[in-house]
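I have a structure here, written as structure tokens, and I will follow up with some questions on it.
Below is a slice of the complex: some chains, not all, each in place.
Chains here go by letter, A and B, matching the order in which they are written, and residues are numbered from 1 within each.
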Amino acid sequence: MDEPTWVSRMTLPLSIASLVYLAAYSWLVIADLVGPPRTVALVLVAVTWIFFIVDYVVRLTLAEDRWRWFRKHPGALAFALLPVLRLVLLLDRVTQLPGLRRTRGAALRTGIAVYGGGVVVVLVYLASLSVLEAERHAPGANIVDFGVALWWSCVTVTTTGFGDYVPVTMAGRAVAVGLMFGGIILSGIITATLASWILERASRGHDDEEPATRGQARAILARIDGLAGPGDPQGPGASHG
Amino acid sequence: MDEPTWVSRMTLPLSIASLVYLAAYSWLVIADLVGPPRTVALVLVAVTWIFFIVDYVVRLTLAEDRWRWFRKHPGALAFALLPVLRLVLLLDRVTQLPGLRRTRGAALRTGIAVYGGGVVVVLVYLASLSVLEAERHAPGANIVDFGVALWWSCVTVTTTGFGDYVPVTMAGRAVAVGLMFGGIILSGIITATLASWILERASRGHDDEEPATRGQARAILARIDGLAGPGDPQGPGASHG
């Protein structure tokens, strides 16, 4: 079996697995499970996570050039490490709406906006769950319910940092560091996308003032060869730029 | 009636409605109205808001291609959701000042700066009203007068977050999340506009070193055809790039 076949067969199972992962982890943390229900939720989280890692390893094994495949599929690695990110793929439909993909630049920016927004929502939700799990039972912690954890995640990912709620555990602070650096990258993506849009708008003008294209240069060369005429086989038209 | 006719007829009523909306909402919140005056102010806010939503629905209905109209008029949707944003349109005059629109890029940047600045002022003012309305009577809240609410909005929209004043209600925190993400987008717009200006300045130089234009390429093709001469109708000049 080759890698594309594997990918197409695994699409549905992996979508279901990412939903199971999200539901089990949310249930585990928000309900603050103890005893047997906690064990059940932990097993569900572990099994779905392992499922994603196995999928990644199988795809890497099936690839013809593994180092090349590894470089070309950072998204697959991100899905293996954080399975719920795969839910962002459901936004695929939005980027396909008619009229949103006119130019290459517009299509790229629409994709960045839609998937970028999706990644932010998923990361803020996951970070809220993780920080709540880490902090809830720590002495001196004040991030002890899910509403507060969500509020704290938003304050942190935008690098606002009011300081009304602050993590006190190693795990909670690791989540915070991820959110803060993630927030800087997020704001960089927003700015860069806006810059691309403004630059495209600013340079769009009269067609006669756009840079001459390579196609036009080739047309000029062909025209000159035409001048030399069909009765001139030793003419200068041997190789076309 | 077609959509442009409707738009031109509604310009004045909508401008008045946005002023009424702003005045009624400011009065309601800053004076902390109770009893019958509160009811009057709430009715004024509701009626003007509904007026804007009706206007949006009518324009969408009158449009020939509704999906296309929906995509092309995000501003109209923003006005329907936040009527006071329409006040920003009064800045129209500023962007028309002589000498500010020389190049296409300069006109775009002037527009972004003027409307962007207007949107920031209106949003910070509205956010101050909303957070004050949400927090004022909540237990443990410290954003309890309009001056403090304005100060807190500026600290939040710039993602500084001193933490001297912090919202404690769900509604107040929702306003904060809007301000923080709005602030990131605002700083992205400023950066992207500056980048466009620097790139235009850096590339502006000797005309001979600018990229050749499509107009020049067409001129070259025409000149070659001229070489072939008018007495050569079967010449290579059949179709021009």
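Methods note: a contact is a pair of C-beta atoms (placed from the backbone, for glycine too) under 8 Å apart; a residue touches a chain by one contact, two chains touch by 3 or more.
Just so it is clear, the model here is predicted, and its values are computed rather than measured.
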item: Full complex stoichiometry in copies [only 2 chains shown in place]; value: 4
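By definition in this document, only the chains that are shown with their structure count from here on.
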item: Interchain centroid distance [CA atoms averaged], chain A/chain B, Å; value: 27
item: Of all residues in chain A, those that touch chain B in their complex; value: 98-100, 147, 151, 154-155, 158-164, 186-187, 190-192, 194-195, 197-199, 201-205, 207-213, 215-217, 219-220, 222-224, 226-227
item: List of chain B residues in touch with chain A within their complex; value: 67-68, 71, 104-105, 108-109, 112, 156, 159-163, 166, 170, 173, 176-177, 180-181, 183-185, 187-189, 191-193, 195-196, 199-200, 211-218, 220-221, 224-225, 227-228, 235-237, 241
